[in-house]
Structures are given as structure tokens and as C-alpha cells.
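After this line comes subunit A, so read on.
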Amino acid sequence: MFKRNKILSVIVGIVAILGIASFMVPSNALTATAKTTIELWLNKPQAKVNGETRWIDDTNHSVTPISKWGRTLLPVRFISENFGLVTLWDAKESKVTVMQGGELAGTISEAGSTSVLPLAEKFALAFMKKHPKVRISYTGGGTGAGIKQSAGGTVDIGAASRDLKISEPDLMVHAIARDGVAIIVNKGIGITGLTIDQLGKIYAGQVTDWKDVGGKSGKINVYTREEGSGTRDTFQSMVLDPAGLKMSPACLAKKSNGEIQMSVQSDPNGIGYVSFGYTEGVKGLLLNGKEPTIENVKNGSYPISRRLYFLTKHNDNLLVQAFIAFCRSDEGQKIVSQEGYIQLAD
Partner candidate 1 sequence: MKKNENCDHIKLSVHHLDFFYGKKQVLRKISMDIHKHSITALMGPSGCGKSTFLRVMNRMNDLIPEARAIGTVLLDNEDIYGNNTDVVKLRQRVGMVFQQPNPLPKSIFDNMAYGLRIKGIKDKQKIAELIEKSLKKTSLWGEVKDELHKSALSLSGGQQQRLCIARAIVMEPEMILMDEPCSALDPISTTKIEELMKELVDDYTIVIVTHNMQQAQRVSDWTGFFYMGDLLEFDKTKEIFHHPKEKKTQEYIEGRWG
Partner candidate 2 sequence: MSKHEQFSEKLGKSLIFIFASISLLILLSIVFFIFRDGFLAFKENGFFHFIFGHDWNVQDNTFSVLPLIVGSLVVTIGALLFSVPIGFSCAVFLAEIAPEKVRNIVKPAIDILVGIPSVVFGLLGMILLVPYIRDHYGGPGLSILAAIIVLILMILPTIIAQAEDSIRSVPSSFKNASLAMGATHLQTIWNVILPCAKSGLVSSVMLASGRAIGEAMAIYMVIGNTFTFPKSLIDPSRTLTSNIVGQIEEAAVGGTHLHALFGCGLILLFIVFILNSYSFFIKRRGCRSC
């Protein structure tokens, strides 16, 4: 969670039960009335929350409960966030704050990837419903904008649909969901699927007519995202790079998922790639025979997916922390699947 300047969690011993640690909130007896049950094993990076297996830190699989000084030390954020508590890490003072209850109030501003946009909106709505005194705003602009603005402090949270590059500012990275990239075409196009190989050739400008990939004759209008887009990076690294291809400069570029969707919807010969959330009104193609569905991404058969992230500059804003914790909690992850994205922890 504190990826990047990775302090493997401040581990604070809370309770020690050798072997298995079980928690309930509030301190009811170990009965079926428990609202949340967390099971952790020493030296195992996965835990169970209400019986479901989860990575303790899905971005760092070496985080496990450990034994020290004859005590079992557990990752405090994993524990407390799954109990719906807010955990704050103050790097300056090396201090951990865990908070329960209290009313959250204030504003959070977000900006960045348009792939994250629909999800972030739903997150915000749900969070504001829970905490009526909180206001959350989201502006798009792309992953680059998300990185830039969160690093510059103009927004509290940046949204990214790709991993940060080495040249980019050092930010706290919080995975919030996974996402597939769908290949979309106009509904009028007669083909139902492409191979990754054909797709690569289309985007490299080597195949320019639909009849060469099994469709009716017609020049393919290839839509792509602008340089720097997270979705484009994903597409590039998963479709073009493996085949050693370059994206043709003759691709028609658009600034957002929505614009690609709109263009393909109105262009009878259009093809584009978008986040799974943007497939309404267009046809999502089978890729290597696999439908663009969440199941297929989960089971690894659908070939193009990536993680979506929230980025923050510091970890010291209680409200922002609480919001991100909410997004990563069970409740938040439910929204993730409702919105057609893919939950983190599996």
C-alpha cells in the first residue's frame, strides 16, 4: 500500500494467537454473529476475509504476518481497513493512527484517466451517500493529467490506468480495480472477432481493409488514444510490442474512451479500443476467440487487461485515506464488479 517508498508496513502487534489470528468487531464472542472475520496465517501473503481469499497487499506479495519478540505482528492497514476502520500513516512522525466512527466531512478532488472515470464516479456516489458531508469531484484528462495534477497538489487524488514510469513523480499508488480493454467496432461490421495478430497488423497499418480480416470490403478507420494515455500504453504493450509492431501514424487519435466509443459508434468502418466500461452502442470483438468479459479476464484467457490506480502525494489526508480505503474494501470492490470492472483481490 505504501508502495514506492515501501516501508513494509509498520507492523504493530495487536493480538497474538499462534497459528491463526481471528478478529471480530466489536469484541463479540467467536460466534456466527461476527460481522467480519479475518483469518491470517504466519508468513502467508494471503488471508481470508469472511472466508474469501485475499492478498494482504496485492501490489506486494511479500507482505505477511510475521513473528517477532514472541509476538505475531500483523499488517495493521489490512486488518483495520477490512474492519472498516480508517488507517493513517504519517511518514514524518512514523506514526500510525487507526480511527473508528466519527463523521467524515470535506471535499476530495480527483482527476485523471477516463478509464477510471465511470468507476470513480460510482465510488464517489456511494461514499457520499455514506458520508453526506463529503463532496467528491472528478475531472478526466487522462492518466498523464492525473499524475501531473496529483503530484502538483491541484487535486487530492490522481487516477491512472497504467503503471507509473520511472521518469514520473514519486507518488503513493493505490490499486483500486482491474480493467479489461475491449476492442470495439461499429455494430454494422460483419465480423465477430480478431486474433491479436490481426489486431496488431490493423493498428500497425499493415492491414487496411476489412475484407482482409474476413469482413465486407471497406477501408478500416482505426481509432486510437493519444500518446501518453494509459489505455494506449496497455494496448501497445499487450498487442503491438509482443509482435514487434509500431502503431501507425495514420491512426485517428482521440482524447478519451468516450470519444473513441462515439466515433466507432458513428463510423461504419471504425475500430477502437476502450476500457470495458465503454462498450455500449458498439460491438466488442472476440479476441483470440475470447469474449471481452470479466470472467475471461479473471481466468486469464482474455489477453488485454491492466490495473487501475488512485495516486496520492502524501498519506496524511484523513478523508482521502478513508475514501481510498473504502474503494478497496469489500463494499467498494462490489461497486467495481457492478460497474463492469474486475475486483482486485483475485
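The candidates came about this way: all candidates are chains of the complex that A comes from, given by their letters.
The definition used in the following text is that a residue touches a chain if its C-beta (ideal position, glycine included) is under 8 Å from a C-beta of that chain, and two chains touch if they have at least 3 such contacts; residues count from 1.
Quick caveat, the model's predicted, so the values are computed rather than measured.
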- Task: Have a look at 1 or 2 and point out the one touching subunit A within this complex.
- Result: 2
- Item | Residue ranges of subunit A touching candidate 2 (in the complex, touch as defined) | 141-145, 147-148, 151-152, 165, 167-169, 219, 221, 226-229, 236, 246, 249-255, 263, 266-267, 269-270
